[in-house]
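Of the protein chains in this complex, one is absent; all others appear in place.
When the chains are written out, they are named A and B in that same order, and each has its own residue count from 1.
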Amino acid sequence: MAEELLKITNLNKSFGMTHANNNICLTLEKGEIRCLAGENGSGKSTLTSIISGMQPFDDGSMVLNGKEYKPADPLEANARKVAMVVQELGVITALTGSMNIYLGQTDQFRRNGMVSTRAMGKAAEAIFDKWHIPKVPLGIPCAHLTMEQRKMVELARALDADPDLLILDEITQSLSHDTRKVIYELKDRFKQEGRSMIIISHDLEETVEISDSITILRDGEVVETVRSDGFTVDDLKQKMVGRKMEGDYYRTDTAPSYEESVLLDVKDLSLADGQLKNISLQLHKGEILGVCGLSDAGIHPLGSAIWGISDSKRSGLVKDGVTGKELKHPKDMIACGGSYLSKNRDEEGLMMEAEIRNNMYLPSMQELTGKMKFTSPAAVDRLAQKAYDDFDVKATSIHQPIGRLSGGNKQKINLGRWLVKDLNYIILDCPTRGVDVGVKAYIYSVLRKKKEEGVGILLITDELTEAIGMADRILVLKNGELAAEIERGEAFTESNIIEVMV
Amino acid sequence: MTKQQKSQVIFLAVFAAVLVICHLASKGIVLSGSNIVNVMLHAVFPMFAAWGMMFIFTGGLMDLSVGANLLLAGNVGALLANMGLGYAGLIIGAVVTAVLATQFTAHCAITFDIPAWVAGLGGALILEAILAQWANVMAASSNTLPALKNYRGLGKTPGAFILMAVGFVVAFLIFNKTSLGINLQAVGANPTVSKTMGINVRKTIILSTIIGGVFIGISGVNDISLAGKLSAITGLNSLGTISKALSATLLANSLINIFTKPVGIVISSVIVALLFNVLTIFGVPSGTWQNVCLGLLIILCGVLSHLNEKGVVK
Partner (left out) sequence: MTKKRVFNIEVLIPFIILAVMVVIFAVSTQGKLFTAASLRTLVKQTISLMIAGLGMLFVAAIGGCDITQGSLAGLCAAVTAFAATYSIPLAICLSILIGLVSGTFLGVVNAKFRVPSFMVSLAMMIGLRAMVSQVLGNNSVILPIPYLILDDFKVSVTVLLILIVVITYIFHYTAFGAGCQAIGENEKAVKFAGVHVDKFKIGAYAMSGLMTGIAAVFILARVGGSSNVIGLGFEMRIMMALYIGGVPVAGGFASKVYKVVVGAFIIQLLESGLLLSNVAGAMTQMIRGFVLLFVVFIMVRINKRARAAAGA
């Protein structure tokens, strides 16, 4: 039996009403490569950020190398030889690679009061040499480096702690094939030297391939920890999404049901930066059209591009099915009874410091404008109150700032303010992301009701079960292209969809 | 050759080409020795003020009181110099005054949570008033604000150029080669990452504003050495004193991907000084169309450097 490196017992972490980590127990041996698997919102990132000292836990205990481990910040974690490459933290682009690697610790290179760039550069180079990571130019600002090179800088920063435990959060998805190999070699070396790794990857095949063992999380709890030998991708998916369908959580019918008439017609939609290539789709009356794909397949840009907001230039045709009008700006779509919900609710959806009322008002600004451009505050209050009541938002009143409401309540506001309008179709990008099970069930029931009323719903989702549970048809995207279209029925299984996705 | 070096070469080549064209068009005046000295002499003041602003602004403190600050600092320096303390009095008086003044606004912003922009406004009002009050008191006793008669070496050759060289070395080293400078850049770019990496954000900002104050003080010394006498300005018009320095700062910001800031400030200050110089040579009236050209130049640089901007711009 190998020695124990890290032992986590009954660890808990909550954000408001969301229980992000619920009684997590986990044991990691020296020399073990562990992957964490689970859907979005299953608590993987919360767990790793607690281990790496980026946030504290509520209760429970961690033991590292036989001693109590409760890092107050990442520096303390580094001192205990735990380091992490964080998915979204990134580098400071104005500073050079070596400065980024030693940020906050530059004093060790002080000669006569100055930080010796040469000594720092040498030390940085040495990390790259020691761990055989592909070299990147370290002497120029990171603004001039590619995304992949920047990731290498971040990796070097973590490796500088000479870690016994290295945590990699979604590092491979931004890397090319060759660089991925380097990571795999690094992993082998860690194993040999009796060091451990915790890896999070969306690539399920990779997860099974490279790990010794896999811990599967679901809704903030550990489902199971399994050995990877003899374990297949299909087994993994079963465990990840094997949620019991409770009550009328999802649809129970097994056949598609929608009307002939087309509400939204998209032809040859492409983005200049290649995120989308010639996508055509039709959304019918009363249809829920699911869109699935891996994280870089282009499912999220598809939603915002149809809506009319994209970073790179859009080509192709988006037409309203009823009026036949071309839709170029979100305003055109709003005029035709369309709407869109971004995946990034807090950044691209809500105004966090503003009252619920003002958030509710935002999508209905045109409708509430009367003669002489007059908008009646009383009418705004009425609209906000209606959405507030209809969607059962839990707050003191419509005048409370959104601020620290729970994710579920925020999402109710975000969705409710659109659905309170008379809509023809709605584009939803991950509408149940980061909400608890109760609100999730509520949102599904609302969507089913809207479907019955004849609203067309384009449901973009990271969760296959959600698409399978709700959609009439599913479009699968791969590398920005339409890879398959599957109708509700016998072919509507995860394995069928994943086969196309990967 | 790295991408950055390529951009540097291209930029300098274009800059040189424009200069040569101006030189030829002016029938050999622009690049003549005496004219170059003249241009550089005028670049020293905005350069120092801009270096000072660099240390203050980079951490996120948009403090517009620097104009009033440097006027006051210059006068205090002159007072001490005239009291028989000479150059030592001039420099120490100005620097100490400027550092104290920057600490006032910095603490208003950081310790008392007053938005930096407002703290700068309030600071400017108060500093201007101190100077004006002093001028009033002096006038009542039939005196005026101290004029600098004897110790004006730092406003002309070679003193000004020695000052500039020393200033550049110090600004460059502190900004790029010390932990403080590196931390400051990190704090300005991304406070979250900085905190995660264990940088003390508050300490970094306070120390940087102290260094910024030193540069502001020196710019006051240079200004009064050049002018001989600095008058009191009220009604927040001290902003006008630093309009060239602010322009240089903004230009340096738009060159950030080509040159590191201290270098960018040298180049931008020279560009601003050159712009006025060349326009004067071509007979463009000063005070009017020359300033319009400066405004257009700033907007042009702003547009060029934000061509690929995707985020939210305030």
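We take it that a contact is a pair of C-beta atoms (placed from the backbone, for glycine too) under 8 Å apart; a residue touches a chain by one contact, two chains touch by 3 or more.
If you're wondering where the values come from, they're calculated on a predicted model, not measured in any experiment.
Taking the complete complex into account, B:I114 is the one of B:L85, B:I114, B:I256 or B:I281 that touches the chain left out.
From the set A:L89, A:V262 or A:L368, the residue in touch with the chain omitted from the display is A:L368, counting the whole complex. The hidden chain makes contact, of the residues A:V63, A:L175 or A:I309, with A:I309. Taking the complete complex into account, residues 304, 307, 309, 329-331, 333-334, 339-340, 342, 347-355, 358, 361-363, 365-366, 368-369, 373-377, 396, 400-405 of subunit A touch the chain not shown. If you put the missing chain back, the residues of subunit B touching it would be 62, 108, 112-115, 117-119, 121-126, 128-130, 132-133, 135-136, 232, 234-237, 239, 243, 246-247, 250, 285, 287-292, 294-299, 302-303, 306, 309, 312-314.
By definition in this document, only the chains that are shown with their structure count from here on.
Inter-chain spacing, taken between the CA centroids of subunit A and subunit B, is 45 Å. If you check the complex, the residues on subunit A that touch subunit B are 54, 73-75, 89-95, 99, 103-107, 110, 113-115, 117, 137, 140-141, 143-144, 311. Contact residues on subunit B toward subunit A in their complex (touch as defined above): 2-4, 173, 177-179, 182-183, 185-186, 188-190, 192-194, 196-199, 256-257, 260, 310.
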